[in-house]
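The complex appears here without one of its protein chains, the remainder shown in place.
As written, the chains take the letters A and B, and residue 1 is the first residue of each chain.
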Amino acid sequence: MADNKSPIMERIAEANKAATTGIDAKDIKNWITIYIMGKAYKVPADLTILAGMEYAGYKFVRGVGCRQGFCGACATVFRKKGDYKLQTGMACQTRAEDGMYLVQIPFTPAETADYDITKEPYEASVFIKYYPEVARCVSCNTCTKACPQDLEVMDYVQDAIRGDFDGLADVSFDCIQCGLCAMRCPAEIVQYNVAQLGRRMYGRYGQGVPDHLRKRVKEINEGTFNEEMAKITACPVEELRQIYTEREKEPE
Amino acid sequence: MTTTKTETTKTTPTGIAKIPYYPGCTLKTTAKNFENSAIATARALGIELLEIPRWNCCGTVFSLADDDLIHHVASVRNFVRVQEMNDYGLVKNENRLVTLCAMCFNTLKSTNLRMKNNAEDLSKINDLMYREEDYQGKVEVLHFLELLKSLGFEKIRDRVKKPLKGLKIAPYYGCMILRPQEIGIDDPEDPTIQKDLLESLGADPIDTPYKRVCCGSYQTVKEKNIVAELAYDILSHAQKEGAEALATVCPLCAFNLDNRQKEVKAAHPDFEEIPIFYVTQLMAIAFGLGNEFYGFDQNYIDPRPLLKKKALIEQ
Partner (left out) sequence: MIKKVEITSENDKFLNKVNELSGEVVTLCDQCGTCSGGCPLVTEMDITPSQWMRLVQLGLKEVLDFKAIWLCASCFTCTVRCPRKIDVSKVAEALRQIILRKAIDYIDLKAIPKDELACLPQIALVSACRKFTG
């Protein structure tokens, strides 16, 4: 990171500032104590784990992303007061509770196999070829219990073993790649990467190209949008911004 | 087996008996021809093999360590699915679970036995699977061959449209449907169930002492040449007795005896290749069910030339 003042870094710093300084201690009526890596912090009640940690002074540069529960960057492991179970969730989506013990798992150093889907036959063997460890699944269901998206992770691992691309793509569709399944798996399977391979194969071979896409690609190739495109690329930034904000949106 | 008999007799000639069916991973991939032919032949005999919803891999090969419970979870989870089929009315009061794959059969039945004999182990597994309903220990694991036997081979003989006349088949049993004794469906030293079935299809069963000798099983992953030697012994002895093909009910035996003939041939250039059938493929032919149920494309050694020679399939 040679250029610390890049616009992206500034934007991240700005976003963090909003979260950390948005709360004034004198306005807070209810406080809770959370234990981050074993150390107690007093933070306002009603915060997410992420906001609570930031209030406590932690600054996230990595291990945080969209703050909306979509990007899967802020995986967290926690235990509630009086419980024995270690639970998992996304820090930005899980409410901090009094007496909670927690730690972030900002990254899963899991293997991503190197493959070229255009060269693979659409067969079950593709999973065994690149992720042979799926054969070690013991059906303990720990992955499903760990999934913050409430996916039936074990079911899609089973789909992978038997080569059911359709089932795998359907069950794993909402995966946000947080890696918690892989962290908890006693069989050392990297479920989310297996699913990604499966969805890529399904997208290419199982689903087929939809008609509207085929039609639009044809239009692009025929130059239907060339004039429009040239106009936009030549646009000054200010005008472009205005076009963007005033664009036609899908109804809410 | 008395319960099995009374339950199958409940079905009228017109009624179709629905039985929970556990496929296993390999039946969905490299042994699709085994599954397709079995489902079709079962239907021809008035039985619908109803695939268990959300079944999971049985984690094949039964865990032999006494303190190892986690490797039984997979099997028990499938038994819970059979309970659910009854709960949701997919089947009526049907606790039998039928499998085709010999290894799945051995794994499921062994686990079931341990769960039925050991209440403490069962309760530990039920606790671990707290999101599922408890397994009540009522499922009965059956191999497809046992189901056929309970129907009676006479009934199968009646259904035969194209007897496999003059087809010399050596039944190969392997290990998993015979041993250990409490799991096996037949005499572990001199099994006859496949011979009886083949006879009812009109074929000439060939007896060989190698019918119950291990093919090397999962050693095929690391020691394919050792497996090829075992396959050579099994195949060449069958050939010496006059067999023109072998029949099996295990997708791993089938792989070792069929696909490994490539390695056999490399080590023994004089060896003549010999087709390996799933016994259900032979049933489908004898029942005259049609090409779409035979699945010969998945056989490594093409059995069609032999079948054409015997005028059992069209030219």
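We adopt the following convention: a residue touches a chain if its C-beta (ideal position, glycine included) is under 8 Å from a C-beta of that chain, and two chains touch if they have at least 3 such contacts.
Fair warning: this is a prediction, and the values are worked out from it, not measured in the lab.
S.K.: Touching the hidden chain in the complete assembly: which of A:K42, A:K59 or A:R136 does that?
M.R.: Only one of A:K42, A:K59 or A:R136 touches the chain omitted from view, namely A:R136.
S.K.: Return the single residue from B:C57, B:V80 or B:V264 that touches the missing chain.
M.R.: That would be B:C57, which touches the missing chain.
S.K.: Among B:A119, B:I226 or B:A267, which one is in touch with the chain left out?
M.R.: B:I226
S.K.: Can you list, in ascending order, the subunit B residues touching the missing chain?
M.R.: Residue positions of subunit B that touch the missing chain: 24-26, 29-31, 57, 59-61, 63-68, 71, 101, 103, 175, 178-181, 188-189, 213-214, 216-223, 226, 230, 251-252, 255, 259.
S.K.: Give me the subunit A residues in contact with the hidden chain, please.
M.R.: On the side of subunit A, residues 124-126, 128-130, 132-133, 135-136, 161-162 touch the unshown chain.
Here, only the chains that are shown with their structure count from here on.
S.K.: Distance from the CA centroid of subunit A to that of subunit B, rounded to the nearest Å?
M.R.: Once rounded, the distance between the two centres reads 43 Å.
S.K.: Spell out the residues on subunit B that touch subunit A in their complex, using ranges where they run on.
M.R.: Touch list, subunit B to subunit A: 23, 25, 28-29, 54-57, 59, 70-71, 73-74, 77, 128-129, 131.
S.K.: Given the complex with subunit B, which residues does subunit A contribute to the contact?
M.R.: Its residues touching subunit B are 123-125, 137-141, 144-145, 154-155, 158, 161-164, 186.
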